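Data first, discussion second: the structure below is written as structure tokens.
Yeah, one chain of the complex is gone here, protein chain that is, but the others are all in their spots.
All chains are identified by letter, namely A, B and C, in their written order; residue positions are counted from 1 within each chain.
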Amino acid sequence: MSGNTFGVLYCVTSFGESHGPAYGGVVDGCPPGLALAGADLQKELDRRKPGTSRHVTQRRESDAVEILSGVYDGRTTGTAIGFLVRNEDARAKDYAAIAEKFRPGHADFTYTQKYGFRDPRGGGRASARETVVRVAAGAIAKKWLKERYGVVIRGYLAELGATKIPFQSWDAVDSNPFFAANTGMAAQLEKQMDALRDAGDSCGARVNVVAEGVPAGWGEPVYGRLDADIAAAMMSINAVKGVEIGAGFASIEQKGSEHGDEMTPQGFLSNNNGGVLGGISTGQAVTVSLALKPTSSIRLPRRTIDLAGRAASIETTGRHDPCVGIRATPIAEAMLACVLMDHALRHRAQCGDVEPPLDLGGDAQRQGRARKP
Amino acid sequence: MSGNTFGVLYCVTSFGESHGPAYGGVVDGCPPGLALAGADLQKELDRRKPGTSRHVTQRRESDAVEILSGVYDGRTTGTAIGFLVRNEDARAKDYAAIAEKFRPGHADFTYTQKYGFRDPRGGGRASARETVVRVAAGAIAKKWLKERYGVVIRGYLAELGATKIPFQSWDAVDSNPFFAANTGMAAQLEKQMDALRDAGDSCGARVNVVAEGVPAGWGEPVYGRLDADIAAAMMSINAVKGVEIGAGFASIEQKGSEHGDEMTPQGFLSNNNGGVLGGISTGQAVTVSLALKPTSSIRLPRRTIDLAGRAASIETTGRHDPCVGIRATPIAEAMLACVLMDHALRHRAQCGDVEPPLDLGGDAQRQGRARKP
Amino acid sequence: MSGNTFGVLYCVTSFGESHGPAYGGVVDGCPPGLALAGADLQKELDRRKPGTSRHVTQRRESDAVEILSGVYDGRTTGTAIGFLVRNEDARAKDYAAIAEKFRPGHADFTYTQKYGFRDPRGGGRASARETVVRVAAGAIAKKWLKERYGVVIRGYLAELGATKIPFQSWDAVDSNPFFAANTGMAAQLEKQMDALRDAGDSCGARVNVVAEGVPAGWGEPVYGRLDADIAAAMMSINAVKGVEIGAGFASIEQKGSEHGDEMTPQGFLSNNNGGVLGGISTGQAVTVSLALKPTSSIRLPRRTIDLAGRAASIETTGRHDPCVGIRATPIAEAMLACVLMDHALRHRAQCGDVEPPLDLGGDAQRQGRARKP
Partner (left out) sequence: MSGNTFGVLYCVTSFGESHGPAYGGVVDGCPPGLALAGADLQKELDRRKPGTSRHVTQRRESDAVEILSGVYDGRTTGTAIGFLVRNEDARAKDYAAIAEKFRPGHADFTYTQKYGFRDPRGGGRASARETVVRVAAGAIAKKWLKERYGVVIRGYLAELGATKIPFQSWDAVDSNPFFAANTGMAAQLEKQMDALRDAGDSCGARVNVVAEGVPAGWGEPVYGRLDADIAAAMMSINAVKGVEIGAGFASIEQKGSEHGDEMTPQGFLSNNNGGVLGGISTGQAVTVSLALKPTSSIRLPRRTIDLAGRAASIETTGRHDPCVGIRATPIAEAMLACVLMDHALRHRAQCGDVEPPLDLGGDAQRQGRARKP
């Protein structure tokens, strides 16, 4: 299977470039009968949209999505759902200057070496704008998971550069332009971003994502593990350099007597495992944490080479997010939703006749808390 | 594709349980003409083998591998390579006591909920002993990558619990039972492990893996990224809870002016990206770091429930690694080898006619250093 | 992998319904550097287009294709090629009458039972109009196979109902509205079709497709055989009920001494095997033959049931091909092209370093004749 499709049963195929006519996607495998309209996708796309605050790229895109197939009379038909998002504010000329040089931290060099040449307009296929497809596909998965299993998937910005952002409440997330789960830190974060922009530099970020209500039993040993598929999905997001499930890297310093989540008839007593044991969901919250590298496009001059291999210097102007991590929250939620939906379908394919022997009290299990809050 | 096969073109299929008659695997897609004998697999299996020091499980297994197909006259034929490793020291009775209870941190509960019941003998399919298959498959990939492209894949234990193990040299790795790239710390690590064993507890670990000599251009945007596939492969290893590529989570606090690897006509000046940009290899070393959780089987009593959902207490005796991370080094190397080989084949399928426009000096690129050394 | 994508490395994903806004597709895995424009796809789409003669459906569609991604500066970039064909002459109202009944021979009943309901507008997803996607994807494959390997893929109508159409020359195929490889039979075929249309009935057809210039070595034992993948691709075309490779069903009555193609230093002496032995191409022409059932939509009254399961009668008016086989020739060519391209890529992935030991004289091999001419 080639690189622009992912998923075994809930399959997402993506196409499009930053400054081409459009992005589009095909979602295949969605169960029939799900109430679905363009507005369901639009709602999530609007959360990811550029230009919503001064802290993200100022590119003007309405990101209006058109559903082209797979929905009839307001419900999914079970056939392939095609959708399209036209690019509106493509400015190919902005990129003339950089077409001749490789931008450090970008995929310019690797695409050129792999394919022999590249579409230099705004990163072409490597642009993070491709994530519109992920968010649209994730919106469908989120809706189905919520309606069918009561699964709720939410994320937030946990660190902005060196600044930790304590989790206060989910309600806070949509009240600020940073997806911070914290109402009191917006001013500080704004100041931090303003200073960064003035300096012509960028910073990294940590995003946490949590899925609550996931039933026990999703995931396949030994390679098709739920956590393995989540890791791939997250690492495939532009700029992600690290993925943790549950206690993640903190596990290294834990003792077994501390890490191993004890159980009672009411459920698990902790969630170091992040809702996954042996690659299979436990019924607790699935907790994932991502590291996003700082935006590669910065105004500060950088050493590089040109297409002929000669030494050069580059300053990347144009419209860029000073911290790509800020807009990553809805994207990470979408990827988690797609993976979970894929595994929900895979699980009921093989184990549709199994009656899980134990009921630990849905409540206890579902309250398994996310790691970072 | 079901959960016990991975890879698109270099495909590994695995079967077997800890206390069943045997483990086995099928490697499909290996190019023809590779000189291969059982000894090539055995060499790597022996590095992973239990019972090699007092710091790992005392289970006695020769892990002798038999190649059953795909090799004729000492060379791979291009057809499926089947191999078998018989279990010799299976002691199903050891597990009678735990058959009725769920061991915290293990997959006992999730397998039971998913499948309705489970094979309780030593973790059944969830046992880390399944990694013999990975190591055997990885041995083939390592050999081919080395002979065909000069790729060298090595790993080492970078942290044992709270103890950091500074990288000194690759030569040190095979000189001690910990895969430490450091000759001076063995005594300290032994003491640490002895204390842990006496306490009936366990600890986590960090393993670093590095592939040098990977040509630029391997990996497929946008979902089939090289780093995404590496993340999945690593997260699918038992006990892994986190994966980093390049600077990993340290990226969060980096500035763009610090993280973005500058280039000169002689190559990259740093390797924060871990040898992957935009999902495609840069020609630098591919650097990966893993967090392994502490062994779940410990002697200390833990709260749990039994098959009927009643409160219970469990102490896991038997033969277990007090730190599963110790034997993870050859496993992580194997998984990295399999992913790289898969992408080597995928790359030449699509881009076999491409002449990479730039030559940054193989040396400079290959010297791109691993992150942790 | 879900049902709307096919191919391992040359992957085609399709979406769209007969009376929805558009059809579209994504071709993933195409090598970079292929000169490609919309006109390359359009040329093939125009061969398949409705309304080109009075013997096919009178639906008016320009079938104008728009390439949305994957091509830059006139060449494929190696990334996903998205394309769109808008529906122009959708007349949902034509189908109001049949929405309440299941048309015999159609997928109305099976879609309803599978998905719980169906899009009744012109067959929805089951419409043969979906083949625009196949033809567009096949056009890319044809072009690449021709330029890279000199492979030429052509087809023709070999039987129209009970009428055999002797092969005269390839040149004849585009000189008549039937894709007959015969210049003298057009008048007779026209008369036959007119009579059929007057009778309100339909007929079946046989289409032969031949790929010349295929190198020896494409195809993978034992399940991923070239002929197995061709069989699937052909049987996936609407209305196809049978597939033959080489001598096909005539093999049953052949003796081994007659069927087994003898070899000389100049090449094979016959081609009963249709260019495939052991699932791998021989270097001869790959010859395929298809049976297409008669169009299910006919004016004659038929017994059926309605959505409530009650007995009913149905007469299908509207715009239909009286023989769907007529327009199947470019579709079958396209499917053969996609499969061959997929295997070309798969072959060079695994066997890119193999130098085929024998050279039977390209000419002799390439002259391996198709079965039916």
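Just so we're on the same page, a contact is a pair of C-beta atoms (placed from the backbone, for glycine too) under 8 Å apart; a residue touches a chain by one contact, two chains touch by 3 or more.
Here the structure is a predicted model, which means the values were calculated and not measured.
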From A:Gly33, A:Gly51, A:Pro177 or A:Gly318, residue that would touch the chain that is not displayed: A:Gly33
Chain not shown, touching residues in chain C: 1-6, 8, 12, 14, 102, 104-107, 109-117, 125-126, 130, 159, 161-162, 201-206, 216-225, 227-236, 238, 241-265, 269, 272-274, 276-283, 291-298, 300, 302-305, 307, 309-311, 325, 347, 351, 354-360
Those residues of chain B which, in the complete complex, touch the missing chain: 1-5, 7-11, 13-17, 20-24, 26, 28-29, 32-33, 66, 68-70, 72-73, 75, 77-82, 84, 114-119, 121, 124-125
Positions on chain A contacted by the hidden chain, ascending: 1, 8-9, 29-33, 78-79, 148, 221, 345-346, 348-354
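Criterion: only the chains that are shown with their structure count from here on.
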Chain nearest the overall Cα centroid: A
Identity of the chain that, by mean CA position, is farthest from chain B: C
Two or more partner chains touched - positions in chain A: 1-5, 8, 14, 114-117, 125
